[in-house]
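Accompanying notes for the structure given below.
Then we have subunit A:
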Amino acid sequence: MKEEIIIAGFGGQGVLSMGKILAYSGIMQNQEVTWMPSYGPEMRGGTANVTVILSDDRISSPIVHEFDTAIILNQQSLDKFEPMVKRGGLLLYDPNGITAPPTRTDITVYRTAATAEAAKMGNAKVFNMVVLGSFLKVKPVVKLENVVKGLQKSLPERAHKLIPANEQAILRGMEIAERLTPSC
Partner candidate 1 sequence: MSELRLMKGNEVIAEAAIRCGCDAYFGYPITPQSEVMETLMELRPWETTGMVALQAESEVASINMVYGAASTGKRAMTSSSSPGISLMAEGLSYLAGAELPCLVVNVSRGGPGLGTIQPSQADYFMATKGGGHGDFHLIVLAPSSVQEMHDFVFLAFDLAFKYRNPAMILADGVIGQMMEKVKLLDPRPRRTREEVLRDTGSWAATGKSNRPRNIITSVELDPAKHEKFNQKLQVKYAEMREKEVRYEELLCDDAEYLIAAYGISARIGQKAVELLRAEGVKVGLFRPITLYPFPTVQVAARAKQLKGILCVELSAGQMIEDVRLSVGSSLPVAHFGRNGGVIHSPNEVVEAMRQVFEF
Partner candidate 2 sequence: MVAEIIKPENIAYAKSKVLTDAPMHYCPGCSHGTVHKILAEVIEDLGIQDKTIGITPVGCAVLLYSYLDIDWVEAAHGRAPAVATGIKRANPDMHVLAYQGDGDLAAIGTGEIIHACNRGENITVIFINNGIYGMTGGQMAPTTLVGMKTATTPQGRQVDINGYPFKVSEIMAQLPGTSYVTRQAVHTPGAVRQAKKALKKAVEKAYAGKGTSFVEFVATCSSGWKLSPTEANRWMTENMLPFYPLGDLKDN
């Protein structure tokens, strides 16, 4: 198994931490992982993206220009990364703020109304976990129990009380993932 994922959106949407939790979950099930962010001035308030690779074998390049999955949280990122999804790959996006939805037909496109769902849950902070839940529904590359273990490991002790809310958000995300393209 090898999954090359790009997660991209605005700074502050929890893009990097979603990637980190995904990577930690991979470690919990003995996978090799890499987490490679864009960094520098573009991080300050602008767009943020992170490449996460999960693999059963040693990972060669942490930098890739074609992805198995793109998780997209704003229009700029959609414009940039839609063409970089491998043929037959997955594009998952939140429609919030998207004015020009994806057009490719040689990939599988899913939508997750995570912003709206997190608002409904009354906790905007779990937005990224809703997105993660939707992704794991479509591609169960890591088990939920390992995500929880990963959260336990990566969060400081004082934040452990937030884990149940995150777990719930993931489960909610699994329910709202919505397929837009026929399978290919």
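For anyone wondering why these and not others, all candidates are chains of the complex that A comes from, given by their letters.
The working rule: a residue touches a chain if its C-beta (ideal position, glycine included) is under 8 Å from a C-beta of that chain, and two chains touch if they have at least 3 such contacts; residues count from 1.
Every value quoted in this text rests on a predicted model; they were computed, and no experiment measured them.
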| item | value |
| --- | --- |
| Complex member in contact with subunit A (any copy), out of 1 or 2 | 1 |
| In the complex with candidate 1, residue positions of subunit A that touch it | 20, 23-24, 26-27, 32-37, 39-40, 59-66, 153-154 |
